[in-house]
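There's a structure below that I have some questions on.
Left out: one protein chain. Kept in place: all the others.
Just so it is clear, A, B and C label the chains in written order, and each chain counts residues from 1 on its own.
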Amino acid sequence: MLRAAAWVHWVLFRPCTGLSVRMISSGIDRKGVLANRVAVVTGSTDGIGFSIARRLAQDGAHVVVSSRKQQNVDRAMAALQGEGLSVTGTVCHVGKAEDRERLVATALEHGGGVDFLVCNAAVNPLVGSTVGASEQVWDKILGVNVKAPALLLSQLLPHMENRRGAVILVSSVVAYMPYVELGAYNVSKTALLGLTRTLALELASKDIRVNCLVPGLIKTDFSKVLHKNEAFWNKFKENQRLQRIGQPEDCAGLVSFLCSPDASYITGESIAVAGYSPRL
Amino acid sequence: MLRAAAWVHWVLFRPCTGLSVRMISSGIDRKGVLANRVAVVTGSTDGIGFSIARRLAQDGAHVVVSSRKQQNVDRAMAALQGEGLSVTGTVCHVGKAEDRERLVATALEHGGGVDFLVCNAAVNPLVGSTVGASEQVWDKILGVNVKAPALLLSQLLPHMENRRGAVILVSSVVAYMPYVELGAYNVSKTALLGLTRTLALELASKDIRVNCLVPGLIKTDFSKVLHKNEAFWNKFKENQRLQRIGQPEDCAGLVSFLCSPDASYITGESIAVAGYSPRL
Amino acid sequence: MLRAAAWVHWVLFRPCTGLSVRMISSGIDRKGVLANRVAVVTGSTDGIGFSIARRLAQDGAHVVVSSRKQQNVDRAMAALQGEGLSVTGTVCHVGKAEDRERLVATALEHGGGVDFLVCNAAVNPLVGSTVGASEQVWDKILGVNVKAPALLLSQLLPHMENRRGAVILVSSVVAYMPYVELGAYNVSKTALLGLTRTLALELASKDIRVNCLVPGLIKTDFSKVLHKNEAFWNKFKENQRLQRIGQPEDCAGLVSFLCSPDASYITGESIAVAGYSPRL
Partner (left out) sequence: MLRAAAWVHWVLFRPCTGLSVRMISSGIDRKGVLANRVAVVTGSTDGIGFSIARRLAQDGAHVVVSSRKQQNVDRAMAALQGEGLSVTGTVCHVGKAEDRERLVATALEHGGGVDFLVCNAAVNPLVGSTVGASEQVWDKILGVNVKAPALLLSQLLPHMENRRGAVILVSSVVAYMPYVELGAYNVSKTALLGLTRTLALELASKDIRVNCLVPGLIKTDFSKVLHKNEAFWNKFKENQRLQRIGQPEDCAGLVSFLCSPDASYITGESIAVAGYSPRL
């Protein structure tokens, strides 16, 4: 727990508002909700993934962070440990079997089991048109966005069974309403909706729930090509009656809920965090 | 950034914008996440509605309970007050304009505004076939299940604006996958999916989010005709790979989340609490 | 396999199973695909409904046209009879029980049974906001758009059984993606998606299929408030990558298909005729 002086310091000098307040405050009271649990979050050194990792750690879990570059892993771990959170980390390109194995091994160092897996790593969406995509582009997109989560889960599964665990896949509103510019990326995100449902059926008997976070336009480096484009953003905002752009913390709030006992009868669901809904 | 003195002042004395509430309440206790908020829950003296009322009160809200019979209202209030929760109550048949007015008046007795509206009241599902439904049956089902929530919201709306409020409608998995025996009831529940989305668009500018709870088979008196039918239940459970029947508290957990700041970028969504998902 | 003699007998003397009708009629001419069938189309003196009536008559059916005004019925009948098509007509406000009865009676004048029912009559969409809708507005919209098709079908049903019949309800893309300006109209159109599915389940054993036409922006008087608004139309067209506005005949083509033997395994479906799809 943060001491009072640190907290005042943070109140005075941290730039952001509501979310961080929530973080600190809920550091006091809700820490218990995921205490003694272990969470693996891929693509978690920046943006949505980082925010999820931080939130699950604030909720009391030990979190294993990872992404493709060592320096990003180091930076994220330093930041989270600086907040007094329990984290370990490792480099992991989810598309590589040996990296996934190392990630599993790192996760198991903390107590021998894993409760939560959040699959956030994804290929950059700007892959061009679907009909222009080469075999290599398809392999990369489907490999990282669809195959890798399934394979990582397969490797983790023996260590997740019968722990009231949860898997969260990260899709996108483009899964439902494709952006023409995103081509094969749209398709990979639709596939994740199906992966969510079939995994939910398969893993129900192992007491593992599987749900899907469906972010809309969230303010991250990943999406800045969209939200920094003022014409796009203004039109998008008007079309969807958005009041504001989403923040990574908005996504983290849902993931925290989906891992918690409050969501213990929710599985197979895909839930948009978008300021609107892309489907009935 | 707020200067420290102003900020402390604001923390202490600002009454009820969502942000300050969030800080103060969650700074103390998870139970306080909805402190100083007022929630109206219809059909809340039994089953899912009662469980939602209790949970929102446990989260710190003042809750207005209601249903069609005085004795049920009395019983529910006694039970909740016996748990030390802040509740008031009134008889309300949501299909009657004067009852809705009385409910609004009762809600306003507690501080002058309303933050959350949960519309749970519904006609019993066993209405027979769709083609066998008379004009009277249709009027009753559409009246209570679809029209009444919209009209109640209209009456409450002037008191809900700009408070970071939330509306939760209660649909059903039969909205997506109709049970043939439920006829017009299925249709009314599908209509609520549309009502959720159109209200979400309309109310976004008033800082009110609108989402939809989609229960599956939940163990209540309302549904016992289904779950007490062993043949039905066994087949249903097997078809959906269910591990257990849902409990009213499972629904309450989602509603608690949807009212909380963690869901502040979620609107227009319909989320199943069913042990499976009825849709992509 | 039937022996030839028995089969010839059956071709000649079996009155009205779908199969024999199919063989005989389509043996003559594509225009005859619906020969010897009777179709009731509501709201059919203008726009989409008129186009459907014309197409089903061109396909060989006898078509009963109707709408609220005698002069419109007269005009439509004159136009269709002028094309050599087989039609009768009557005034019918679908929200009125006695009008529905008269429509049924008119339909039965032609051979004693009805094969197809297309429910196109609808309240004008410009009903204002959902939260601004009075009880009277809701009653009108739900009454005409949702209840009336169900009640008309109930009245026709005894005359539609076991004829390989088909019902087509007419929803709208706003059922999936509401326009904020259309309020309760959106909700009624979503309800029709549910009505389609529950009726399909109920009527399967009577050999009646039930499907839903989901028009997008179709060039009619009904929709001109939208497509005549150049700003709206340009934005809409760009958002959905539309190449053109839809024509009533585009809708009629789908309805013709849905009534034909080619669609004999399609039931419960909702199909958009919109130049794009509003859902996965």
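By definition in this document, a residue touches a chain if its C-beta (ideal position, glycine included) is under 8 Å from a C-beta of that chain, and two chains touch if they have at least 3 such contacts.
Not measured: the values here are computed from a predicted model.
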| item | value |
| --- | --- |
| Candidate in contact with the missing chain, chosen from A:Ala57, A:Leu195 or A:Ile218 | A:Leu195 |
| Residue, one of A:Pro178, A:Gly253 or A:Gly275, that touches the chain absent here | A:Pro178 |
| Absent-chain contact - pick from C:Asn124, C:Ser205 or C:Asn234 | C:Ser205 |
| Interface with the undisplayed chain - residues on subunit B | 175-176, 180, 190, 193, 235, 239, 241, 279-280 |
| Subunit C, residues in touch with the chain not shown (by the definition above) | 1, 4, 7-8, 19, 22-23, 26-31, 193-194, 196-197, 200-201, 204-205, 207, 216, 241-244, 246-247, 250, 253-254, 256-257, 260-277, 279-280 |
| Hidden partner chain, residues of subunit A it touches | 97, 129-133, 135, 138-139, 142, 146-147, 150-151, 153-154, 157, 175, 178, 180, 182-184, 186-191, 193-195, 197-199, 201-203, 280 |
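Heads up, the rule we're going with is that only the chains that are shown with their structure count from here on.
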| item | value |
| --- | --- |
| Per Cα centroids, the chain farthest from subunit C | A |
| Cα-centroid distance, subunit B relative to subunit C, in whole angstrom | 36 |
| Whole-Å gap separating subunit A and subunit B, where each centre is the average of the chain's CA atoms | 28 |
| Numbers and ranges of subunit B residues touching at least 2 other chains | 193-194, 197, 201, 280 |
